[in-house]
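Of the protein chains in this complex, all but one are displayed in their positions.
Entry: chain A
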Amino acid sequence: MACSSGGSCQSGCYKDYEEEEEDRHSQKKEAANGVSTCGNDVNNRDLCVKCKSNETIAAANPGAAAVASGGDGGRFCADCFRSNLFGKFRFAITSNAMISSSDNVLVAFSGGTSSRVALQFVHEMQCKAQKNFDASRDRSLPVFGVGVAFVDESAIYPVTPVPSRQFDEAIEDMKLIVSNLSPPRKKFHVAPIANIYSLDSGDGNDRLKELVNAIALQNGYTKLVLGSCTSRIACHVLAAAVKGQGYSLAADIQYVDARWEIPVVLPLRDCLKQELDMLCCLDSLKVVKVLENPRSGINGLVSSFVKLLQEENPSRECTIVRTAGKLTPFHFNRIPDNDDGAHLASQRRQKKFNLKSNESLPPESFCPICNSPLSKSDFLSWNDVENGQLSAETFEAKCCLSCQFQILPKEPSSMEDFYSFLPQLIISRTKDGNHCNQRWLREQIQDCLLSDSEDGT
């Protein structure tokens, strides 16, 4: 089976991998003495394919290379690998205008390798900006601020509770990690998931995004960075397909998601989990593992399926994400225009997908629970709710089919109970949706209306 990534995928396809395995084994003797070979080039294969001067990771640091079962460890030296990875991160940021100098960026940190690398890279970028700022004469370009947020989800996983002492230690570890990433200093926010109710913020299938967005909003941040990598997105693509969320899928997997009050950006979207794991190993970036929650149910099935596929062909995750990347994004999948610095590169990318908002189409409607854009098949009895009271029944009709099945209870009496427990913002979001449509309709016919009020008096 030929690798279909066309050579653009970073991890080698299985054919390359097999060849490299043999190389690695045959070169073990040479690698063992750890001396870099520059004289007689019998051991050419131990050299980085990029710079051709340093030893590959597999030769110099077999422990780290073992973390990534792909071919990268056998191809690159540590420096080239690191700069390659950082290059992908930086390219994502610049070509999508993710971070500008006036931004205050909140990094969501779960303790795992992906968000650890995101944090590290954002920090390095900030340091560089700080250096430039200090060195420049006119101090024209300020340095963006960075904060870190952690969401304590232990309340929703009662089955495998983390002993509280271990948990507190983990939090302390995280605080230490964050404080070591100074200067510039970064604030560390910890929020238990129950806070969703005390904040005027919504909830959703992706509660995490929602709550971190709330923290960001409350503390004056302007951008939210998630460490979602290719591997995680590949799982999300399949999980969404399996749950009937094919329409809204395109919204969740782009570099930018500006549906939320604070735009969410995914700068590690092109990086594989293996690469991020290997970097953490190489650079000894501390991760906090005790807080990882096992995935169960559909999500668990999907991630073990993807793992199986990835073992069979190491470029599978890339292919999945690339396929999903060909789906048409939504107009909110770009940084809104009012932000300063619309880079040329990002404009080019927007043109490719014709992301300019189309004035003649009505604005997207969103599911009040998971905030995903609704497709035609999700609309059931919209018009009934325009003027009427909001109730549990009408609320249910407004949700996407997937949430109706997964989240809402079937029995009407349970549905009433459920509705009474919903945070305020979800309800008001439903109302807003109505008003949004009404407003848009009104704008279309404004020039023919003789009266200013709704009922024509």
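What we mean here is this: a contact is a pair of C-beta atoms (placed from the backbone, for glycine too) under 8 Å apart; a residue touches a chain by one contact, two chains touch by 3 or more; residues count from 1.
In this text, contacts and distances are computed from a predicted model.
Per UniProt, what's the omitted chain called: "Cytoplasmic tRNA 2-thiolation protein 1", "Tetratricopeptide repeat protein 8 isoform X1", "Ciliary neurotrophic factor" or "Two-component response regulator 24"?
Options "Cytoplasmic tRNA 2-thiolation protein 1", "Tetratricopeptide repeat protein 8 isoform X1", "Ciliary neurotrophic factor" or "Two-component response regulator 24" considered; the missing chain's recorded name is "Cytoplasmic tRNA 2-thiolation protein 1".
One chain isn't shown here. Among A:Arg316, A:Arg334 or A:Lys398, which residue touches it?
Among A:Arg316, A:Arg334 or A:Lys398, only A:Arg316 touches the chain that is not shown.
One chain isn't shown here. Among A:Phe91, A:Phe405 or A:Trp440, which residue touches it?
A:Phe405
Check each of A:Ile171, A:Val190, A:Leu285 or A:Leu327 against the chain that is not shown and name the one that touches it.
Spelled out, the listed residue whose C-beta touches the missing chain is A:Leu327.
Since one chain has been left out of the picture, which residues of chain A touch it in the full complex?
Considering the whole complex, chain A reaches the absent chain at 1-2, 4-5, 237-238, 240-247, 249-250, 297-298, 301, 305, 308-309, 312, 316, 319-320, 322-324, 326-328, 353, 375, 377, 401-402, 405-407, 409-410.
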